[in-house]
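Left out: one protein chain. Kept in place: all the others.
Each chain gets a letter, A and B, in the order it is written, and its residues are counted from 1.
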Amino acid sequence: MEVKKSKWDRLMWTWKPASEREAGDSVVRNLLLHWFPAKVTKDSLSFRYSFWLGTVSALLFGILAVTGVVLMFLYVPSVERAYPSVKDLEFTVSFGGFIRAVHRISAHLMVAVVFLHLVRVFWTGAYKNGTASNQNRPFNWILGLALLLITFLLSFTGYLLPWDQLAYWAITVGTNIASAAPLVGDKIRFLFLGGNEIGQNTLLRFYVLHCFFLPLLVLFLFSWHMWRVRKDGGLACVDKLALKQKNEKAVPVKSKTYSLLGITRGRTVHVETALVAQDEHTVPSSPNLTRRLLAVMLITLTVVALLAVFVGAPLEEAANPLVTPNPAKAPWYFLWLQELVTDTTIHIGGLTINGALLGGMLVPGLLVLLLGAWPYLDKSSVNSVGVWFAKERRRQNLIFLAVVIFILIFTIIGTFLRGPYWKFYWPWQGWPEVPRRF
Amino acid sequence: MNWKNRDWAWIYWSAVVLLLITGYIFWDNMVPEWGDYQSDFKELVAQRFGQARAKQVPGGIQQVWVPQLGRADRCTTCHLGVSWKGFENAPEPFRTHSKEILDKHPIAQYGCTVCHGGQGQATDEQSAHATIVEHWEDPVLGADLAKTYLVKNREALLQINCNQCHRYDHETTGADYINYAKQLVQQKGCRACHTINGRGGMVGPNLTYIGDQSPEQYDYSRMNGVKTAFAWHLAHFKEPKAMVSTTVMPNFGFGSKEAQALAMLVLSWKKTDLPVEYIPGAKVGDVPSPEELAKEKQMETGEGAFFVKKTCFICHSVSTLGIESATNIGPDLANAAADVQARFGRTLEDFLAAPTGTMAVVLSTQIHLTPEERAEAISKLKAAYQLKLEQEKTARPRK
Partner (left out) sequence: MKNLKLLASEMSEGRRAFFRRIGQGTLLAAVAGQGYALLRSLVPNVLYEQPQKFKIGLPTQFPEGVTFIEDRRVYVFRNQNTFHVLSAKCTHLGCTVKMVNLNQPETVEIKGRQVQIAQEFHCPCHGSKYYGDGTNYAGPAPKPLACYQIEVSPDDGQLVVDLGETVSRDARLTV
């Protein structure tokens, strides 16, 4: 039956290819689709393997960029006008409160999702190389770590911008922990703040970092990160598949090459080449990958919008350097550090161990270094690449779990169990009433 | 292809939820709280003044922006009747504002929150009135708060904000609680122990900007009831030892009214950054010396008072009548009777009726003389000339 192609169909063919040929072509002909390989393995598309966490974090970055640009028209980065401009967002700008809430919630979610992505990659051993040549997944892991740290910094610089009590004191705590770095700590703090105190200089340089430099750095590193994924042959589960395939029975292929002793059997180059063409493990990227991508996009957007409407974004009083709120807490993703600093500040007799240095710098510094070095220290075999909780890697997975749980517990303590004066409060114990003026 | 359909299911169901959320934020945006108030007000105006006037009622968020005070108040979005004559008995929020205060404190120059308190930038009632809103410590100082603190006069708390500008007045019309409190400060000698505005003792804390002190910095350990700075001051004034066990501040036997007045006064003592034009009673200019003041008084009440009243003395002295000009741009008018004849060949009457030169300009723009005033000027000038002749006669030695 000859179906007459409408104008719409002719325009949209790359998204709805009618044949294998068109599917392959669409990746080459469509600018947006050139990002993807022509075919992907069905395993790569699995939700249960990767939970699409990397994609979700990239999508959240996209949402942040779009809402961020709109907010840049409406927010004023001056210490006198920052807070009033945010109040105006809440009260006089149409949809202002919603856009702001979407931005803030996406930011918090992105920190969480990037972290979860790191956890997933570790537990599936996806930072390891497989059997293909010229793979360098350990390096991609380092790129990912860099992206994680930049995500933290993006969130941190953005946290200051509303210039309310929450923002001002969170950054006070955060930058003071950073100044505990040996030798260069104070100088770093001076450069970061643009002075000795948190003021207009700080606000402006945090704003420029937040809106321009850090997003640019993310775009650059993210592109490299994705390019490396392609160079490494795709997600790590592809390597597992390749190994499995080697044991699969393959139909001998007639070829014109003669081996030494006649027609060869088993898996020769020709068998492999023929297998690629008729691989039942792969599907064309367009429309399968794109369809899943659309689904993940919408689910992410919907979850963010729901949270924006039902949870919203907080705004406390205008920043007042003379009044410290009690307690003053760092942003939630640094609260495990703040709690750690508390717990590593130990008084032995007349001696005090500098908790800011120990808990604030050394422990997290060590963790980051360890994380970066781990792919190079990991001696497990290629059989554990792209495998959830591979038996061979059980010990390191458990150690990792322990560290994650430790971080989670400290975050929970810092968030929910620490009250005024950083005293310990059980959840059922009410905090003392905050006095008001009238 | 099972997963293909499942993917589409996810897509379409997310789209449905997203559409619902989008619908909700659109509804929230299109039906704001103030919309109802504005349509109610339009109806009220239509009833009382007719449809034509009702059409003139503005729509949308109304903002009074006062850059000198750093305020952007949106109260008039709902409080639409404040400047309308005729709504004195209308229900709030449409009631007309009292005229005498508005005449002295026009809304365009003061906004609303600088006197009434509240969160001016808000556009819904609860956030704007801010009596129980978290993270905004400046509520509307109105009847609600007054009821909580059992202040007899429900509008009295407002006086706290009056005193932020009128702090240095001895007495401010309309601020009876504050005036009473200032009297008490004089009578009871608070300055014996407390420094207030640079003068006072050091036994107790410096109270100059005590109103700026954060509520968290008070000691509430001995307080029952709600923990607020205002309540602390009330309790402290009634019985100082109840709040601060180690104090030597005596119990002055203050009743509720005294405690309330003093608490209001004390909370009004804040640092303010007022432009000069907002400081009550501030005159910007040179301060004349006592001698200058005495001379001015003498000129205003003496024989030459006419020339002061009609501002001739700005340019002309009239020496024999005791009028001294500060500028002496024109000649001494004591000579005018002869001068005018000598210079212009005309009589005084003639010249004043049809002046030439500078006088033509001045008498047509700045100084306007009625025929009666002109006659008075001429007679006075002639008298001044007579006096001059007599003085010269007595000065010249008789040969």
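Keep this in mind: a residue touches a chain if its C-beta (ideal position, glycine included) is under 8 Å from a C-beta of that chain, and two chains touch if they have at least 3 such contacts.
Predicted model only: the values in this text are computed from it and were never measured.
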{"item": "Chain not shown, its touching partners among those shown", "value": "A, B"}
{"item": "Hidden-chain contact residue, picked from the options A:S26, A:T67 or A:N129", "value": "A:T67"}
{"item": "Residue among B:R74, B:K182 or B:H233 that touches the chain left out of view", "value": "B:R74"}
{"item": "Chain not shown, touching residues in subunit A", "value": "66-67, 70, 73-74, 88, 92-96, 98-99, 298, 301, 305"}
{"item": "Missing-chain contacts mapped onto subunit B", "value": "8, 11-12, 15-16, 18-19, 22-23, 25-26, 29, 60-61, 63, 65, 67, 72, 74, 103, 108, 364-365"}
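In this section, only the chains that are shown with their structure count from here on.
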{"item": "Interchain centroid distance [CA atoms averaged], subunit A/subunit B, Å", "value": "56"}
{"item": "Subunit A-facing residues of subunit B, complex", "value": "4, 7-8, 10-11, 14-15, 17-18, 21-22, 24-25, 29, 61, 63, 70, 72, 74, 121-124, 127, 131, 135-139, 141, 145, 214-216, 218, 220, 227-230, 267"}
{"item": "Contact set on subunit A toward subunit B in their complex", "value": "80, 84, 87-88, 91-92, 94-95, 98, 164-165, 288, 291-292, 294-295, 298-299, 301-302, 305-306, 309, 315-317, 320, 322-323, 326, 433-438"}
